[in-house]
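Written below as structure tokens is the structure these notes are about.
Here the complex is missing one protein chain, while the rest keep their positions.
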Amino acid sequence: MEHLLPLAAALPLVAAALLPAVAWRRPDAAWGWAVAVGAGLLGIVGLLLRRLLQDGPFSYAVGGWAPPWGIELRFDALSAFSLGIALVGVAVLVFSGRYAQAAVPPQRRAWYYSLLLVNLGGLVGFACAADLFNLFVCMELVSVSSYALVAAGGGRIAALAAFKYLVAGAVSSLLVLFAVGILHALTGSLNMADVALRLADVEARGPVLLALGALTAGFMVKAALFPLHLWLPDAHASAPSPVSAVLSALVVKLGVLGLARVLPLFAGLDWLVLAPLHEGLAWLGAIAIVAGALAALLQEDLKLMLAYSTVSNIGYIVLGLGLATPLAMTGGLVHVFYHALIKATLFLAAGAIIHQAGFRTLRDLRGVGRAMPWTGVALSLGVLAIVGLPPTAGFLGKWYLLLGALEAGRPGFAVALLAGALLIFVYYLRILNAFYFRAPLREQILAVREAPLSMLLPVMALALLCLLGGLFGSGPVALAALAAARLAGGG
Amino acid sequence: MEVLDIRVVLAPGISLLCALLVFVLGRHDGWRATFTLGAALIKLVLILTLLPGSLEGVVYVYRAFDFPPGIGIAFRVDGLGMFFALVSSTLWVLTTIYAIGYMRDQHDRVRFFGFFALCVSTTVGIAFAANLLTLLLFYELLTICTYPLVIHDETPAALKAGRKYLAYTLAGGALILLGTVLVQHLAGSLAFGTGGLLAGAAGQPLLPLAFVALVAGFGVKACLMPLHGWLPTAMVAPTPVSALLHAVAVVKAGVFGLLRVIYDVFGVELLAGLGYTSWLAALAAFTILAASFAALAQVNFKRRLAWSTISQLSYIVLGAALLTPFAALAAIVHIANQAFAKITMFFVAGAVERTTGRTELRELTGLGHVMPWTMTAFTIAALSFVGVPLFAGFVTKWYLSLGGLQAGAWWVVLLMLASALLNAAYWLPVVYRAWFQPPRGLEPGVREAPLLLLAPALVSAAYVLLLGVSTRVPGMPFSLAEAAVRFVSGIGAAP
Amino acid sequence: MDGGWQHLDYFAFVALFCIGLYVVLAKSNLVKKLLGLNIMETSVFAFIVTSGMVDGGTAPVVGPGIDAPFASPLPHALILTGIVVAVSITALALALIVEIKRQCGTIEADELKGAE
Amino acid sequence: MSALFDLVMLALLLGMALAVARTRDLLAAAILFSGYSLVMCLLWLHRGAPDVAMTEAAVGAGVTTILFLLAIGRTGRRER
Partner (left out) sequence: MRRLLTALALAIVGAVMLAGLAGLPRPGDPAAPVHTHVAAHIVAHGVEDTGSRNLVTAVLLAYRAYDTFGEVVVIFAALAAVMVVLAPAAAPPPGKTAPPPSPAPAVAPSPVVGFVIRLLAPFIAAFAALVLWHGEALPGGGFQAGVILGALLVLLSVVMGRGLEQPLVPAAAARWLQAAGPLAFAAAMLIGLAGAGAVLGLPAEPAWGRHAVLLLLELGIGLGGAAIILGLYLQMRGH
């Protein structure tokens, strides 16, 4: 049972390597295998989660080498994000079946699924890593596969966006590696708990600050926090839609999860006051909420809108981390999970619509909601969730963030958050207006057919989760509160 | 006494189910009418079965979901909620019948009736909400569900009105969310029924912010000046929608929310000490007068109705803000009085428009000769607004004046008189011209409105009369309002 | 080996890092940017390898007759992985560059910006 | 002696990196980078890291350079 922890990440990673060989003769067989692996991953994560809820966090020493000599994996409340990874992963893999047939050339298809599996495996590994270098390796697994997946569909904008993404991502990864090197040089260890322990005795302040700065900057780029978000919109908008879903729902979360993992390393240093860093993060988060929403408002391209909305939503999460009170961090962390579900719903629904209609701007897509009623319902549910309308899943994060802002004695941030939420509402309203209440500009729109079942099913399932996830949200909230308490308690 | 009862959640659930059925199976006109009307009747009966208990002070509760954890979507039927639910579900039956007649041959009827049912579901949710968050939840859902109705025509004007409507109400919703968070922060709870959640939070620096946020948030839908701008614009909607907006659901949700804020969130005792409500009363008084003057200036029937609504709603706000038992009684009773009189007016306006194509007030001249029943309903409603004794409006004015005197605010009596004069100034000439001047420029063959449009108007007009004369009949709305006031904690005994 | 010089290493690596960063930021040619990225990467590798060295030490291979102190094997293992990651990224980036050239006809960032 | 070796290596590294940055001939830059990697490899060998040095020689100087040359061959050798 406990051996499932290292196998959770290993299953998709090994399967990814086998996929091109297994599906060599028939590229489309890769789809079935990939979905099966995704389902397996979901099962494993479910078992791990059950154990977490029953017995609390648990560790695994890979190879039997006790930490800090070997690599430790740890499944704690923060790792519970694996559930989001697995859910979105399965949905995306299922959705890809029909989508990839049209959008990914046949010779690339097996490799495409292979990269998706690498991405998911890396994400799960990242969520469960308790070792700094293991964290880095998993991050690279995710990064390398993400860069390539952006360009998987072909097209000049996609290739350019992928390159831009690659350079930004590689520099940020390098910063993280640099910081890992410094921390290793200071403590001689790579195990995070051990590093935190030994860092408390380190007297040299300069290297510690440098490591903290490099980690923060690196993860901020990964999270596309506002002034460092420039790589994101093109990459997320020009990628194939299932890939956009993975990138926006899961991959950007690496940055915030990474921050949540490494900031506690520095909590034991009595000379180090983290308050200015928190303050800065809170401000950047608040600015990101509003700026991302404003930028989204200016877009005409459906997927670009969704991409900027991700910039804005990352702002929520970072604001939560920055306010650094238990309630605020609960809000931020629970939004990590729910934003994953919601944004995946939105990107997949948008993907289905763009795939069926052949247009991607709001003007061209006018009236498409009537032609694709079920996808439209799913998209609408996703929209209501992302604007945070109760009782959807999106409300919970907002609720706890607001409470947290008051708890921190910062009602100003609560007001900023609400202003951002209103802006977000406005730009999502444009989508619904265009899809439902405007006369079609293109006459082809009326002839658009509803998406095939293999696309509709994952979209509807995710949309339902956006609703039910809110109504039955006590589990995720409890886990987020647990993780927040650990963060606030200093590791 | 609190009693766990599933009927509490069934009532909004029926309308929700109806909405889903309409969306999925509603293409056939007959089926759709059956669903909508059937659900309306079943729900009315269901709520009526709760009435006897409510009259005796039984509070029915039900807890549905743990969202957000620790707070929960919970339902609770007290006298106030019961009163609102009863008014809205009675009116829903009438409006449904009317809408079936009115929307015949219109486009997108499935969407219309689906969202129509959703609106009523959320309205009952608002009435039965057991805590501020559940109230907010249904309040926001109401905003979303009315939007497709407001822009039903999909004309540029309708879309513009819809945008304005959303901008106002969503901003209001955000303010309420802020207020809710503040209350949760200050009081640690959001549940109604304690006679003042914030009673222990006196002196907190964030208290004024909470009051302003909540009052402004609910004040948007309650059309408290200067937050009323969306309502006249929203007149582009189909008439049943206007009726729904003005009488049944939206604006009433706003005033109902204000009543909850004053009686259940802050509590009469706390507010009496803080003195915020005198500002609110002054604002309401201003709104009553200013909106009446604005109504005088209108020549379009529906626009004058809109301004009249703004003015009338502030009666309720004023009644609540005075914090005395008589004033509270007036406020609660006026929810029904205004609703029935106003919906009569809208039914008439719609019937006239559908039958003769006329939308301006001066075009009503002489219509009494061709559409006597329609104009009878109109006249009853107009007299009620003026406040002629034996009509519903008089009851409000009477008790509001008494409440003002109880509070030592003699100016309320003057305000009532002034308002009565203004109402007379803008309704009675229309009545006069309709009955005592010959019709002009009517095409031959114009006659009484069809039954589906006329019957609801007559029924609601009859109800206006009933409300005016039944204040001492047990089991009638007035007695329910009395019961509700009796259980508003801290306000003292009602008469 | 005397020790004093090795701090100089760190300074040299910072200089290399900055040269690489300069190329990434200032050069327009995508291949050139990628070379800059590689320089940055090697500078960080060099830093980590150097952090694991020991005065008078040898390679961490245990054998008969070796009693000198060993350099720490841990950073070496890390950098082996790091090098592999770096070459992976380089390969992918070059593939993207080839694709960009095929699609857009140029690999100069400023021309690409003008074209799109 | 050993310090001198270090110094020379570091100076070489800096010089070659600067040359990579300055030259407009991509082919030359790639080959210079290959040389840079070899110098780095020597430095690491000297630091007691033969495994890393070997890998750097094979990967940094070998595979990376081959890939660069192939890509330059397909995209043009001149910068700007």
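A few points about this structure:
Letters A, B, C and D mark the chains in the order given here, with residues in each chain numbered from 1 onward.
One rule holds in what follows: a contact is a pair of C-beta atoms (placed from the backbone, for glycine too) under 8 Å apart; a residue touches a chain by one contact, two chains touch by 3 or more.
Keep in mind that what you see is a predicted model, and the values were worked out from it rather than measured.
Contacts of the undrawn chain with the visible chains, over the full complex, involve A, C, D. The chain not shown here is touched by just one of A:A148, A:A161, A:L177 or A:L401, and that residue is A:A148.
Within the set A:A10, A:L441 or A:L457, the residue that contacts the chain not displayed is A:A10. Residues 50-55, 58-59, 62-63, 66-67, 69-71, 73-76 of chain D touch the missing chain (whole complex, contact as defined above).
Touching the omitted chain from chain A are residues 3, 6-7, 10, 13-14, 16-18, 20-21, 24, 60-65, 68-71, 73, 105-108, 111-112, 114-115, 118, 121-122, 125, 131, 133-134, 137-138, 140-141, 144-145, 147-149, 151-152, 154-156, 159, 162, 182, 184-190, 198, 204-207, 209-211, 213. One chain of the complex is left out; on chain C, the residues touching it are 1, 3, 6-7, 9-11, 14-15, 17-18, 21-22, 25-26, 47, 50-55, 57, 59-63, 69-70, 72-78, 80-81, 84-85, 87-89, 91-92, 94-96, 98-99, 101-105.
In this text, only the chains that are shown with their structure count from here on.
Separation between the centroids of chain A and chain D, computed from CA atoms only, is 37 Å. Each chain gets one centre point, the mean of its Cα atoms, and the points for chain B and chain D are 78 Å apart.
Centroids built from CA atoms put chain C at 28 Å from chain A. Counting partner chains per residue, chain C has residues 75, 97 touching two or more of them.
Multi-chain contact residues of chain B, defined as those touching 2 or more other chains: none present.
Listed in rising order, the residues of chain D touching chain C in the complex are 2-3, 6-7, 10, 13-14, 17-18, 20-21, 26, 29-30, 33, 36-37, 40, 43-44, 47-52, 55-56, 59-60, 63-64, 67-68, 70-72, 74-76, 79-80.
Those residues of chain A that touch chain C in the shared complex are 133, 137, 140, 143-144, 147-148, 151, 155-157, 159-160, 162-163, 166-167, 170-171, 173-174, 177-178, 180-181, 184-185, 188, 190. Interface residues of chain A facing chain B in the complex, by the touch rule stated above, are 384, 389-391, 395-396, 398-400, 402-403, 406-407, 411, 414-415, 418-419, 421-422, 425, 429, 433, 436-439, 470-474, 477-478.
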